[in-house]
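The other protein chains are all here in position, but one chain of the complex has been omitted.
By written order: A, B and C. Residues from 1 in each chain.
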Amino acid sequence: MAQASFDDVDLVIKTMATTIVDNAEYFAHLDSIVGDGDFGYSLRNGFEVVAADYDTFDRSSVGAVLKKIGIVISGKVGGVSGPIWGTAFLRAGAAAGDRTELAPEDVIAMLRAAITGIMARGGASLGEKTLLDALVPATDSLEAAIGDPALKGDHGVAAVQRAADVAVKAAEETKSMLAMRGRAAYTGERSIGSVDAGATAVGVILQAIASAWREKYGEGASA
Amino acid sequence: MAQASFDDVDLVIKTMATTIVDNAEYFAHLDSIVGDGDFGYSLRNGFEVVAADYDTFDRSSVGAVLKKIGIVISGKVGGVSGPIWGTAFLRAGAAAGDRTELAPEDVIAMLRAAITGIMARGGASLGEKTLLDALVPATDSLEAAIGDPALKGDHGVAAVQRAADVAVKAAEETKSMLAMRGRAAYTGERSIGSVDAGATAVGVILQAIASAWREKYGEGASA
Amino acid sequence: MRKFLNDPKKFVPEFLEGIALASGGSLKYEPKYNLIYRADMPKADRVSIIQGSGSGHEPAHTMIVGPGMLDAACPGDVFAGPPVEFVTETSKLMDTPRGVLYIVNNYTGDRTAWEMAKELCEAEGQKIGYLLVNDDVAVKDSTWTIGRRGVAGNFFVIKAAGAMADKGGSLEECVRVGEKVIANVRTMGIALSSCTPPVRGTPLFEIADGEMEIGIGIHGEPGRQRARMGTADEIVDLLLNAIVPDLPFKSGDEVALMVNGLGGTPISELYLLYGIAHKWLAAKGISVFRSYVGEYCTSLEMAGAHISLLKVDAEIKELLMAPAEIAYRVF
Partner (left out) sequence: MRKFLNDPKKFVPEFLEGIALASGGSLKYEPKYNLIYRADMPKADRVSIIQGSGSGHEPAHTMIVGPGMLDAACPGDVFAGPPVEFVTETSKLMDTPRGVLYIVNNYTGDRTAWEMAKELCEAEGQKIGYLLVNDDVAVKDSTWTIGRRGVAGNFFVIKAAGAMADKGGSLEECVRVGEKVIANVRTMGIALSSCTPPVRGTPLFEIADGEMEIGIGIHGEPGRQRARMGTADEIVDLLLNAIVPDLPFKSGDEVALMVNGLGGTPISELYLLYGIAHKWLAAKGISVFRSYVGEYCTSLEMAGAHISLLKVDAEIKELLMAPAEIAYRVF
């Protein structure tokens, strides 16, 4: 896989932000089944600012822009999601540092830093029915793809798609889990049978990123 | 028409009391259309005591028993209906005095006294969509029947039935009236189109009395 | 029915018993006549103030018994004024040489009961004062001679008369300040849902989602007009445009502003309405002396609100600010 340029960073973040804004109601609905129904709306409070103001952010480095996003999210998003997503961006930004291009290994290091931050902030482990249950397997898949000779030479289009598919499948599998974190945990056994809102959101966002990536770099793409 | 004995007074009052108890929900429902839905329940609070305790009441005279009922109603029935119905019984009782039998003329005098009392207490006139709009025409009909040679010799069975029919028809006609009294009046024009609860109750009660009267004195009755 | 109830017919006695138990002994409950009364009243040197109306309007009026407010309350069933006998018993229980003040809301049922009781008690030598509250501007220019309803403004009448009684005012002085408040208070309400009397078990009427009932009564009696649901701004504008020209309230006036919840509307929404009303009045040069936001006179669990305006002068201000202590307190 090739280096990702700053254009690619812009693309990923903008895709993520608009996907979150467009799916706010859907995500909130998922959170209402055994949670309190605010998840999508809370995230939107932050990402609509990211979407609107992105072009004004300091983009001197990947670290700078991700930290700025982390601050916006912490400042605008309430509930669990503000500290969780805010921390994820701050940690990923710290891992990226002053790079202006990212090697595939850098992306993996950033995702791992984000995951560690989420775990530290919220105290959750894998299997507790949170967004980690989609984010971690997707990251694992992406990492495995880096060394996969079959996926070379396509700018990571297949690798990203595979990670997104893993996330969607993993999110679906949260259905059978007992919620141990967040408000859904209060419902105990009744949380079994519905997917986790955060994990599902990760799947939806990664699919949107995979599509955008394919449009830019896939066969028949203009670029 | 013949004299009414104390047995007949007992019959009329007991019929009235059980009819009110049995129709409480229906009467309350009628009151809910443009009123506040308590009418039948309020009346029941008093008449269920009348029904239960009637045999313990002082029945040394018609006046005594009606006054007692007036006191029970005033003591137990709230809303407009307590003072209105309570006053009606007190005034009818005063008109009956220490009689123990009632001539048809006595019954008319008692009804007129009740009507005057209701008007004094509630300030309503005819045509203002209250129970007066059934009670007054029924009383008029009964009075007219007293002099009617065609209705002689059947213990008033036909006369009472005719009065009850007049009450039902008059109650039906309250539909087109604008409510000027009670809570229904607050709805203004919207009160037009539904019958008055109090007037309808008068019709239902008089029909029950007419049936009881026929059962006792009509052709084929055991007595 | 989404209600905490045992036997629906015992709804009123059971909550009255709760009021007395919650009072720590300062209030007593008399089950025979459904009375809630101050354990330390009557007093020979103080006017007693009593009220009795339908239940279902809580905290009015059974939960506003206490120092500085009512001395006793005799509720009827839900939405039915009390039987005359309850009233005469209350009057006798609170009898004092200084006199007993009846504060009556203007409904036929309430009036007939209280006027009968007044006759009966005066005949027995009681000194009685009588105030008729009729603040609801929704009932306007009507041919129905009973006149306007008493609604949320009742709270101010009781507060002022209670403070005057506490100051040692005579029955005549209590009546005078009560009449002054009545002359200067105006109210109008709007409902967003119906309500369910416990004995009945079903809603009194239906308001579809997206509709509102303008000029609602507090007994579930429908208002004067059904309309498409408006924004909070539109609703405040509609209510104040009915209330303000009625007195009229004018630029330079000082007012007490009440936003009263009808039972099912959360206090957050009442404060939202309050803010809009406050700014609306300020724009007209009318300034708020004191605010009242919460539930004062409800209609069971109805969603909706009243706005009340009371024009204040120095005397009314002092009476409103005087201390009072009632069951329906916060601390």
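The rule is short, and it goes like this: a contact is a pair of C-beta atoms (placed from the backbone, for glycine too) under 8 Å apart; a residue touches a chain by one contact, two chains touch by 3 or more.
What you see is a predicted model, and the numbers here were worked out from it, not measured in a lab.
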Among shown chains, those touching the left-out chain: A, C
From C:Ile243, C:Leu300 or C:Ile316, residue that would touch the chain that is not displayed: C:Leu300
Contacting the left-out chain in the complete assembly, out of A:Gly78, A:Gly97, A:Gly127 or A:Gly153: A:Gly78
For chain C, the residues touching the chain missing from this view: 1-6, 11, 14-24, 55-56, 58-59, 63, 159, 192-193, 207, 209, 231-233, 235, 263-276, 278-279, 288, 290-291, 293-295, 298, 300-301, 303, 305, 320, 323-324, 326-331
Where the unshown chain meets chain A, residue by residue: 28, 32-38, 41-42, 45, 74-84, 86, 121-123, 179-188, 190
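In this text, only the chains that are shown with their structure count from here on.
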Category of the chain touch graph - line, ring, star, complete, other: other
Most distant chain from chain B by Cα centroid: A
Averaged-CA centre spacing for the pair chain C and chain A, given as whole angstrom: 56
Whole-Å gap between the CA centroids of chain A and chain B: 77
For chain B paired with chain C, centre-to-centre distance based on mean C-alpha positions, whole Å: 34
Multi-chain contact sites of chain B, meaning residues that touch two or more partners: none
